[in-house]
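A protein chain is absent from this complex, but the other protein chains hold their places.
Letters A and B mark the chains in the order given here, with residues in each chain numbered from 1 onward.
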Amino acid sequence: MSEHEYVPKSKIGKWFNDRLPLLSLASHLTDYPTPKNLNYWWTFGGILTFCLLTQIITGVVLAMHYVAHADLAFASVEHIMRDVNYGWLIRYIHSNGASMFFLAVYIHIFRALFYGSYKSPREVIWIIGLAIYLLMMAAAFMGYVLPWGQMSFWGATVITNLFSAIPLVGDSITTWLWGAYSVDNPTLNRFFSLHYLIPFLILGLVVLHIWALHIPGNNNPVGIDIKKPSKDTVPFHPYITIKDTFALLLFMIIFAGFVFFAPNVLGHSDNYIQANPMVTPAHIVPEWYLLPFYAILRSVPDKLGGVILMFGAIFILFVLPWLDTSKVRSAVFRPIYRQFFWILVVDVLMLGYMGAMPAEGIYLVLARVGTIYYFLHFIVILPVVGYLEKTEPVPLSISEPVLGGTADYSMAKKDNEKI
Amino acid sequence: MKKFKFLFYIFFLLNIIYPLKSAEQIDPIKVDWSFKGLLGKFDRSSLQRGFQVYKEVCASCHSMQYLSYRNLGEPGGPEFSEEEVKAIASTFEVTDGPNDQGEMFTRPGRPSDKFVNPYPNVKAAAAANGGAYPPDMSVLVKARKGGANYIYSVLVGYEDPPAGVTLDEGVYYNKYMIGNKIKMPNNLSDGLVDYSDGTEATVDQMAKDVTTFLSWAAEPELESRHKTGVKVILYLTLLSILVFLSMKRIWSRVNSKI
Partner (left out) sequence: MDKPEKKTTRRDFLFTTSYTVGAVGLGAVVWPLIDQMNPDKAQKALATTEVDISQIEPGKSITVLWRGKPVFLKRRTQEEIAEARSVSLSDLPHPEKDEERVKDGKDEWLVMLGVCTHLGCVPLSNKGDYKGWFCPCHGSHYDVSGRIRKGPAPKNMEIPKYEFVDSNTIKIG
């Protein structure tokens, strides 16, 4: 790629670049040839970077005021909300930021599923992405414990108890995680430490994720490789940066809507009651972004089985590139897979809904159906459809479908004349 | 495919609506609070009256430990004057110390003091109230599903129990309370407090005022949050338009849809 040819103009620049090629890197990043047909679903990578940085910055700030002690944590959060200058703003950005982060990551993941971005040669990008997603869940879960409200405490209790399902060593592991004989002050302390650590691990993985992306280059809505870079691609800057910025601003409007006008709507009211080890809230629910997995967990009547299935629901995604047998990447040209894709989306949303409902009656039945379908999709449907499906003709190059419409061409010309 | 998209939207909506609905209990009364909505603000006089109700009725059992007397004078709250705040604070006896002799002592409250707790600790509070701890009211409105509407509804929701429901000693029937059983007696009655601004102290009025006060206590930042929010969203909209136009210009150099 272009960084090999890059030579800084100034002497100092060249001197420095020979020793540490930061300028070459910057040049590579700005000139990075990006398919010009990327649609708005591709802007979520940039949005996610924004989310991560927002969480890190607000998190570092909150840690300046937060006290990780079972007796003081709840009060310190109230202190942030009431006394710290702009504390309420920073905390609400951080707490809603977690939700926005997951909203964006789910869109990002489903975009990859739709356009086949996980397929060869992009398997490693996909796997690093899943590792990031796992770390995000860990960070979010531990972060939710920190305010030390009722949901914090009981969420921590329920999730850490998952590990007790492991045969023989389960109880020892749970006790080890707690550092006590229940979720208690040592647990809170270590969760705070890890909650502070994980975002930086994520940051490191993000670098790898982007690095791995820049080897084969971006996938694109038609899912074919770039034939002629000069025709099929645009430099990342300014074309993609400006588009990402625009999408980010729209995203930020929604984000701001939550922060300023409904800051608690995504949380649970019980978390404004201080943790009480003697009383469990009537209805324990995890944060919305974990609900589908919670539904899978509860749909199995066996403790260990539920835990295995829940983790399996995530780990099955790691082998997805090898479960999908289709040669065609983008679902745009896969009429059958396209249908199943939307069924999967509905299935996951339904599981999310069931995860929020009490595990009884029709809810439990539907959760079970949803769980079975989820695994069916990956283990059976995906490999079989890949073999049987008659795909639609794939265009020869990216430019072809884009240039196909003459209307676009004339519009562009008109705009040029204006200038 | 359309079908599935439709289902997608249905579930999406269900996921959003879910937190608002609840299975067993009847919906709380919807009140048209002045602090709801994008530009919602608290009604100052209602906040001041609400504080009076809190002080004369609730404070004998309920703590409000995360508030300080100085909060009563801060912008966006009841906005008592500095002198009024000092006068209010000085009516409370605050334990301070230890002094140079190593002993705790009491002194009149100052604006910087936290609201004085009616009981020394949670267990004492529970013991004095038939085993039920009167919850701290600092963030009570945020800690209950339904928020202000729910608190107000419970305050006006006392009724004789329907036939077939028997209540233990010290338990009362409330239409809106989760499970309908509440250990707090109906403490409000018409004319219970003497409002200094001449407002008639009906049960409904007092319930509304004290709920307004509790809503402020739970979200003292509400007014500045709303104000900042409107500005932020206007700003982001403006910048989006500018960036959108810039994007159109930049992309006009290549023959491609954006």
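Keep in mind that, in the parts below, a residue touches a chain if its C-beta (ideal position, glycine included) is under 8 Å from a C-beta of that chain, and two chains touch if they have at least 3 such contacts.
None of the values given here were measured: they were computed from a predicted structure.
Asks: Specify the shown partners of the omitted chain in the complete complex.
Replies: Per the contact definition above, the missing chain touches A, B.
Asks: Who touches the missing chain here, B:V31, B:V94, B:V116 or B:L239?
Replies: Once the missing chain is taken into account, the touching residue is B:L239.
Asks: Just name the one of A:V67, A:I90, A:A156 or A:V259 that touches the chain not displayed here.
Replies: A:I90
Asks: Need a quick check: the contact residues on subunit B for the chain that isn't drawn.
Replies: On the side of subunit B, residues 68, 70, 74, 111-112, 235-236, 238-239, 242-243, 245-246, 249-250 touch the unshown chain.
Asks: What subunit A residues would touch the chain not displayed?
Replies: 57, 61, 64-65, 79, 82-87, 89-90, 237-238, 419
Keep this in mind: only the chains that are shown with their structure count from here on.
Asks: Would you pull the subunit B residues touching subunit A in the complex into a rising list?
Replies: 1, 4-5, 7-8, 11-12, 14-15, 18-19, 23, 38, 65-67, 71, 135-136, 138-139, 142-145, 147, 178, 218, 220-221, 225-226, 228-230, 232-233, 236-237, 239-240, 243-244, 246-258
Asks: Could you list, by residue number, the parts of subunit A that touch subunit B in their complex?
Replies: 36-37, 75, 78-79, 81-82, 88-89, 92, 234, 238-239, 242-243, 245-246, 249-250, 252-253, 256-257, 259-261, 263-265, 269-270, 272-274, 282, 288, 338-339, 342-343, 345-346, 349-350, 352-353, 356, 358, 402-403, 408-409, 412, 415-416, 419
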